[in-house]
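If you scroll down you'll find the structure; I have some questions about it.
Just one protein chain is left out here, and the rest sit where they should.
On to chain A.
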Amino acid sequence: MKVLVTAKEVATVENEFEIEEMAIADRYLGADLNEWDDYAVEEAVQLKEADIAAEVVTVTIGPDDCEQTIRQALAKGADRAIRVWDDTLEEATLLDVGAKTELLAAVVEDEEPDLVLTGVQSDDDSFGATGVSLAEAVDYEWAAVVNHLEHDLKDGGASIRRELEGGVEELTDVSLPAVLTIQTGINEPRYASLRGIRQAQRKELSVQDLAALGVDESAVDSALELTAMYEPESQSDVMLWEGSPEETAGELAELLREKGVAQ
């Protein structure tokens, strides 16, 4: 079977940063593979190693800058990658769930995977909705927030666990084809080996624009418009201890004595 994994490059933000207009200034941003997608890639590669998946394909919506991140996923064991980008996307300020769904649905319709794995959410815009929305668009079954996938997939189905709130898991069977949104902790994502990194350079990374996917430019028009971005106002009345580690540890030790915690 074929597994398609979404692999998003997300912006990482330094502790101190400035906002310019409606975005964090570039100089405070780094880039990395979205944490949740890293677990999704690992799960897909493990399915391949268990001889269940014949092919693992990644899909990324992003500019050519993110090819290094895509190569990370290839180095970890994905077979080939698709990157979706063109000028229309370059000009878009916010890709909402609907826009991402249309783009990814076009890829799913081309690739016809049996299983699509996405991260539960992305670290930057945190919508947490694209996986289920994608399933609905391509008429696949789905499960959100999956923290265990039985690797001996039954004929036409998968047994999974969904992580609910409060330390409770739901045990569910899902029929395939399906989209599963993968929660962190489901596995231990591997580091790319040197051999993997070398091999990744030779793996296919195809770039597809909207026309190639048969998607109309209007798909990128977001229903959501970002109108303000600011640092949250702190309502903190925290007592901040300053000084050397000896001094601040001393203050804390004193507090703990007052509370009867320490002698």
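Following the convention adopted for this analysis, a contact is a pair of C-beta atoms (placed from the backbone, for glycine too) under 8 Å apart; a residue touches a chain by one contact, two chains touch by 3 or more; residues count from 1.
Simple rule for what comes next: contacts and distances are computed from a predicted model.
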Undisplayed chain, where the name is taken from the UniProt record, one of "Electron transfer flavoprotein subunit alpha/FixB family protein", "Branched-chain amino acid ABC transporter permease", "Phenylacetate--CoA ligase" or "Pyruvate synthase subunit PorA": "Electron transfer flavoprotein subunit alpha/FixB family protein"
Would you indicate which residue among A:D51, A:D155 or A:E188 is in contact with the undisplayed chain? A:E188
Out of A:E20, A:E112, A:D173 or A:D216, the sole contact with the unshown chain comes from A:D173
Out of A:L47, A:A144 or A:V215, which touches the unshown chain? A:A144
Contacts from chain A to the absent chain lie at residues 11, 13, 15-17, 19, 24, 96-98, 101, 120, 123-133, 135-137, 141-145, 161-175, 178, 184-185, 188, 223-232, 234-236, 238-242, 245-246, 248-253, 255-256, 259, 261-263
